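Note that one protein chain is taken out, while the other chains of the complex remain in position.
Chain IDs A, B, C and D follow the sequence of writing; residue 1 opens each chain.
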Amino acid sequence: SKPSEKIVVATAANVQYVMKEIQQEFEKESGKKIEIVVASSGKLTTQIREGAPFDVFVSADTKYPEEIFKNGGSDLKPEVYATGALVLWSKDIPETDLNPQILATGQVKKIAVPNPKTAPYGEAAVQALNALKLYEQTEKKLVYGESIAQTAQYITTGSVEAGFNALSIVLSPEMKGKGHYILVDSSLYKPIQQAAILLKHSETSPKKESSEAFYKFLYSPKAKAIFKRYGYK
Amino acid sequence: MEIDFSLPGNSILALTGPSGAGKTTLLRQIAGLAIPGSGRVTFGQNQWLDTANGIHLPAQQRHIGFIFQDYALFPNMTVMQNLEFALTRNRNTELVGHLLETAGLTQLADRKPHQLSGGQQQRVALARALVREPELLLMDEPFAALDPDMQLQLQDLLLKLRRERPFTVILVTHDMGEIFRLADQVAIMENGRLTRIGTPGEVYLNDKIEGLLVYGEVLTLERNNETLTIHAWIDGKIRQLDIPSHLETQMQPGTRFTLHFGAGNSEIRVLKT
Amino acid sequence: MEIDFSLPGNSILALTGPSGAGKTTLLRQIAGLAIPGSGRVTFGQNQWLDTANGIHLPAQQRHIGFIFQDYALFPNMTVMQNLEFALTRNRNTELVGHLLETAGLTQLADRKPHQLSGGQQQRVALARALVREPELLLMDEPFAALDPDMQLQLQDLLLKLRRERPFTVILVTHDMGEIFRLADQVAIMENGRLTRIGTPGEVYLNDKIEGLLVYGEVLTLERNNETLTIHAWIDGKIRQLDIPSHLETQMQPGTRFTLHFGAGNSEIRVLKT
Amino acid sequence: MTIHPFIHSLIQTKLDFQPLLLTFKLASITSILLLVIALPIAYWLVFGKFKGRGVVEALIGMPLVLPPSVIGFYLLLAFSPSHWFGALIEDWLGLRLVFSFQGLVIASILYSLPFMVYPIRAGLQSLPASLREASYTLGKSEWQTVVKVLIPNCKPAILTAFVLTFAHTVGEFGVVLMIGGNIPGVTKVASVAIYNEVEALNYPAANAYALVLFAITFIILLLVYSINNRLLRVRQPA
Partner (left out) sequence: MTIHPFIHSLIQTKLDFQPLLLTFKLASITSILLLVIALPIAYWLVFGKFKGRGVVEALIGMPLVLPPSVIGFYLLLAFSPSHWFGALIEDWLGLRLVFSFQGLVIASILYSLPFMVYPIRAGLQSLPASLREASYTLGKSEWQTVVKVLIPNCKPAILTAFVLTFAHTVGEFGVVLMIGGNIPGVTKVASVAIYNEVEALNYPAANAYALVLFAITFIILLLVYSINNRLLRVRQPA
């Protein structure tokens, strides 16, 4: 199909691994082509507001899609397609020793978290540290990654001794087997809900129908199963 | 600077005077490269500058040739290209070859300026200024870095070109021979003013000095057979002179004397101290 | 280039010859600014260059003064700073003031080079080269852009400084008067070779002449009855001389000649051009 | 025979060459257009008579001061059809600058302006005044003087400006990502592709892209500098 008829899916960076598989599955099922454009949720939101030619926006949280909805970028309210899980991850500390308490000890000099201002996993990590009453002891050790991917780089290159990240990243094929991780108790942070939104199309748009189809597919059991394999709930 | 002079058409004016007098500045003002606080410049029928009436013809339209004291050759062009750059459309392209030839530059036509000696650069600057067949040629010490032969050759070229097609020349120079050889008029500039202007004869020959007097001081005196030889300090240097033997008693070490070249005879006169 | 010459210590050599002959190149090689393909340079007891033995003393250690044809003043420094830059520690700081004074630069001490006229720049270059009290002074047309008075004045300064502290000078010049006034030896360079070397008399008159030779150039010639009167440019002044009438055909304007003061008689000899 | 795993992974990576082509297309167009724009600006800064040159000079440097993605953000706002400027361009030229190649070119030009202007300005400033004057006395117009005399005589400066601009546009991605929207074949240049691969934690692909970009640009610069060094050898009299 022509490029102009491809569905363009704006995808938050940390969902891109799953999206690849979703894309394959959808293309197989529907015969329609998808183009995935990856950037941070904030950038994509700004671009959508300024008229970027995207059809569906798959965000890493609920805040950005709601912002778009409020600004009239869509007729449909955003919907949560998956809920993420937070992990504590380290390159060198063995799984048996890995627990939140170790962060307060001298063994850990730096802790990487995604920027809590922009990344939902970062927000969750800070919530968890607070809930464990570890925040004050560890605040000085925190370094902030611009994105979940950058935080993963800090951890896997050994630039920090440990850090928080998304289960989906740890399970991704690229990161498999790099270091050790434990799941953080999900009661310690608010659920990390990730929402998508179907962007406005004119009635005559050739892509209107296929975009709707893709949007629907995101919430299908087939997609759910893929999300699950990547550690989403 | 306060300058006021006019010049008959197609004549050669030599501009001379002490270093820093303002010769280059005057030349630049005539060329339109510098603008005086106030003043007027007229060439033939054309008003080039009149500060009172806000007239200021840019250098490009004055149809002049200018030879800079530092040559100002274009470093990116070869000698040939420097000359060709000066060509206007519909102009005599043969002139370029002719000028190169006369200035002895044919062999160097493909060199860049930084591959030339000082005198070669000066010749290129001269040739380049002539390519345009200017009506007024302004030259800032154009022959200073040249050997006497080349000087004569280029001065002859200049005179020859003026015979073929008359044009006016203003030339800054310090060389008296050049002034007498080339100039119809000479102007002496001092401290930003023209102190004298006239033909070389008018300007200089009233001030002439009769004969030549050279001062000296005896250092040693020696007699060899008939001849008397002294070493003397003359004109800043030690020189050996043979002198008439009757001067022996007068010319003892320490004596000051003059040598006088007069009408065919030299004389030695002892100075009283 | 094929050059082979030696020079008595503390003498003045004038290097002359047509434009492009290689004078500047030779000077640069002596200074260590250019390296010849092969050759040797010795100064006094010191080996400066010996390509066969891989000896090459850098310019800094040759203790020379060099006056560039384009002056090479430092644009970022004032006149004073240009001179002070040349001072070595433990050196005569009074000399700077003295040199400024003699070169007529005291008033201009705070100017930058681009605010100076051509001749003023040349004087700064000369003064700067002398600050270091070099043992060998290499000068590339150092007086070319100066008026005759200033030329004489600076030539006198040079001679005076040499009287106080002898040093060797090699000087590129095209000015015959300068050669006769200053040079102990003159070398003519043509096409990269020294074609002649000797005293000015030997070189220009083919005569091993002793005594005083004064150089002149005929400006005008006049016959009044029996006497033949010339105006000539001699030693920086226009002088009127009466000359033997048989010289009429030879002493046309433009002729270069010498006055020789020998054994009681002066002689006029015409120079070949 | 054993192959280092890094090289192995490089060989195995299938590269998409479109972003690379797009990069060099963008860099070439930007550099050439910018040269044309920057020359008169630099000339005016050096030889112009206007008093407020210092202000303009400082303003030209401003694109350097803000992070690229922030400049991209402001350009996005300005280029967007809902802004008067974007609307104007769309009305007049029928061109939408956001998410289009033309928009990238304009953004890159704005962003790289100081890289082109400043070095050329410095080059023109250090030419001796007599070169210009000599050309004027030969009857040449200001334009001829600039083209035939001034520009050829500050080649090292212009070369520096061009190289800085070219290389900088190759490496630029903040602005491009923001107003380009990462659309394959249109605005997805190599730097964005590398960024994406790194973000996707797909290091072998990122390395491969980086290596190719590096190698091509290195060869270009090497050629440029070798030619330059041959042409502009420091003067050494024979």
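Things to note:
Everything below uses one rule, namely that a contact is a pair of C-beta atoms (placed from the backbone, for glycine too) under 8 Å apart; a residue touches a chain by one contact, two chains touch by 3 or more.
What you are looking at is a predicted structure, and each value in this text was computed from that prediction instead of being measured.
In the complete assembly, the contact with the undisplayed chain comes from D:L64, out of D:L64, D:A78 or D:L95.
The hidden chain makes contact, of the residues A:K20, A:K110 or A:K224, with A:K110. Contact with the chain that does not appear here is found for just one residue of D:P40, D:P156 or D:G185, D:P156.
One chain is missing from the display, and on chain C it is touched by residues 31-33, 58-66, 68, 70, 72-77, 85-86, 88, 114-115, 128-129, 131-132. Residues of chain A that touch the chain left out of the display are 40, 42-43, 45-46, 64, 67, 91-92, 109-110, 112, 115, 117-118, 142-146, 150, 153-154, 157-160. Residue positions on chain D in contact with the hidden chain: 46-47, 53-55, 57-59, 61-70, 73-74, 114-115, 118-119, 121-123, 125-126, 128-129, 154, 156-157, 159-160, 163-164, 167-168, 170-174, 191-192, 194-195, 198, 206, 210, 213-214, 217-218, 221-222, 224-226, 229, 232, 234-236, in rising order.
Note that only the chains that are shown with their structure count from here on.
For this pair, chain B with chain D, the centres built from the Cα atoms lie 52 Å apart.
Computed from the mean C-alpha positions, the centre of chain A lies at a distance of 85 Å from the centre of chain B.
Shown for chain B are the residues in touch with two or more other chains, namely 70.
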